[in-house]
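First the structure, which I've put down as structure tokens, then a few questions once you've had a look.
All protein chains but one are shown at their positions in the complex.
What follows is subunit A.
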Amino acid sequence: MYCTEEPILKVNNMVKQFGTGCSNCFNLEEERLEKNYCPCCQTVYACQGLSLELYEGEILGIVGESGSGKSTFMRCLYFDQEVTKGSAYIRAYKKGQANIFEQNSQQKRYIRNQIMAMVYQNPYLGLRMNFSSIGNVAEKLIASGNREVSYMTSRASELLNKVKIPSYRIREAPQNFSGGMQQRVQIAKALSNNPPILLLDEVTTGLDLSVQANVLDLIKRIQRELKISMIIVSHDLAVIRMLADRTIVMLNGKIIEQGLTDQILEDPQHPYTQQLVHSLL
């Protein structure tokens, strides 16, 4: 039996390297790197030929130790960084026929504004800290072409309400907020124009447990209600266990194992995954 469903996002053989590469590391198959680092030319291979698929309404988890290339992958996908090689196709963009990495910067901006949204680990990257929270949410709507103040204010307050920012604080700047609140403002902003793909990079890292539970709950609810596809990066297996349908394990810029989340957590195959699962407290 094979899967007839068409993925909403498909990434093929994505490579991101920092440095020029040399004759020693030119062929990645030969495995001459120290982890992801070439000792000859100091090139770092953050992502070494990643391929994955994301289906509609699913949450795909990516786990791996720090430095394994998770965040670089997300940043490349959101065009914060340029990929070295590889292709990606989005069903909602030119019927999935165009490699999004090869689009011009106006088109990339369009994809960023209309089709994707990103929640960064550090809210300072995703928000304008000295603008009002309602303005921050509206920014995404403005970027996607909305010019109706009344609609934007009502949409923004509705979302901020949904992420439990008290209504008397929505005109306040996120710099006055706690970390958890800032993260929730980011989520509200990301959701504002109902993007089909949501990228979440370590959203709960650094939050205390009760706030973490709130944010996770929110993400789960959003996925159920809005059927948004998500890629969620975390080094925390508990988060992955709770949220992800499918999980990818990364190590040194490569995918070493993938499958259903339960399967990976209960029956890890790769020695690194085994170590990771067993070191769970």
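General observations
Just so we're on the same page, contacts are C-beta pairs under 8 Å (C-beta built on N, C-alpha and C of every residue); 3 or more make two chains touch, one makes a residue touch a chain; residues count from 1.
In the analysis below, contacts and distances are computed from a predicted model.
When the unshown chain is looked up in UniProt, the name that turns up among "Response regulatory domain-containing protein", "Alpha-D-ribose 1-methylphosphonate 5-phosphate C-P-lyase PhnJ", "NADH-quinone oxidoreductase subunit K" or "Energy-coupling factor transporter transmembrane protein EcfT" is "Alpha-D-ribose 1-methylphosphonate 5-phosphate C-P-lyase PhnJ". Residue A:M152 is the one among A:L50, A:V63, A:M116 or A:M152 that touches the chain missing from this view. The residue from A:V15, A:A143 or A:V211 that touches the chain not shown here is A:A143. Interface note for the absent chain: among A:N24, A:T84, A:S132 or A:T205, the touching residue is A:S132.
Looking at A:S105, A:S167, A:S210 or A:S279, the residue that reaches the missing chain in the full complex is A:S105. As for the chain not pictured, it touches subunit A at residues 105-106, 109, 113, 128, 131-132, 134-135, 138-139, 142-143, 147-150, 152-153, 171.
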